[in-house]
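Working notes for the structure below.
A single protein chain has been removed from this complex, and every other one stays in its place.
Then we have subunit A:
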Amino acid sequence: MKVMVAVKRVVDYAVKVRIKADKSGVETSNTKMSMNPFCEIAVEEALRIKEAGRASEVVVVSMGGEQCVETIRTGLAMGADRGLHVITQDSSSLFPLAVAKLLQALVSSEQPRLLLLGKQAIDDDCNQTGQMVAGLLGWPQATFASKVSISDDKESVCVEREVDGGIETIQLQLPAVVTADLRLNTPRYATLPNIMKAKKKSIQRVTPEELNVVIGSDLEVLEVTEPPKRKAGVMVASVDELLDKLKNEARVF
């Protein structure tokens, strides 16, 4: 069984981001970029499925400019078998629907039985791609997975999802789309032997035209601004003053 994992190159989780002077977006030049943490968790899950003997191949997919190759290499260094790179002009024009359409095209040519993604990207927090691609493919979907178990006959997958009310357990017929949440697993470190092997693994390049997908978007980013700064706390001298402030300024009651 083939497992496909879609990964995204984003600003590193630990970096303090800054807004560009023209407010068109976040400053990405000269900032550290790495694989989206949820995508990392998805890759780890795919590798665990392979190590458990339920999958034969793990393919890592990413879309964007030349630098995406680094992110795919990270996936390969963790243990994936091969990579797929969809080259586009630049990464900023790829909104979830475009990505979903590209994934749909790739899935029809690669024919994986399981498509794993991170639940959302930390740069846009959209939380849409997994759901959209499942809709386009007509595949069942399990989002916010905190546990994934493929059945012995590899015909279905049992997923525990983190929902507002608690944990929901559902069973899906394969092929299916699963998006990974934080507590699914802890991704492994890429060890040196694997990093060396990753250099020799193949990364296939395709263009959107070859996949017959038109990249366009109905969305336009107007402006990106910082949230208002947290105001400093106020020291109060007595309980009466506290009550007064709660009532009149904070309007708690």
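As a convention for this text, contacts are C-beta pairs under 8 Å (C-beta built on N, C-alpha and C of every residue); 3 or more make two chains touch, one makes a residue touch a chain; residues count from 1.
Note that contacts and distances are computed from a predicted model.
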| item | value |
| --- | --- |
| Options "Myotubularin-related protein 9", "NEDD8-activating enzyme E1 catalytic subunit", "Phospholipid-transporting ATPase" or "D-2-hydroxyglutarate dehydrogenase": UniProt name of the undisplayed chain | "D-2-hydroxyglutarate dehydrogenase" |
| Per the touch definition above, residue among A:S56, A:S109, A:T191 or A:T207 touching the missing chain | A:T191 |
| Subunit A residues that touch the omitted chain in the full complex | 12-15, 30-32, 34-35, 37, 40, 70, 74, 77, 186, 189-193, 195-196, 199 |
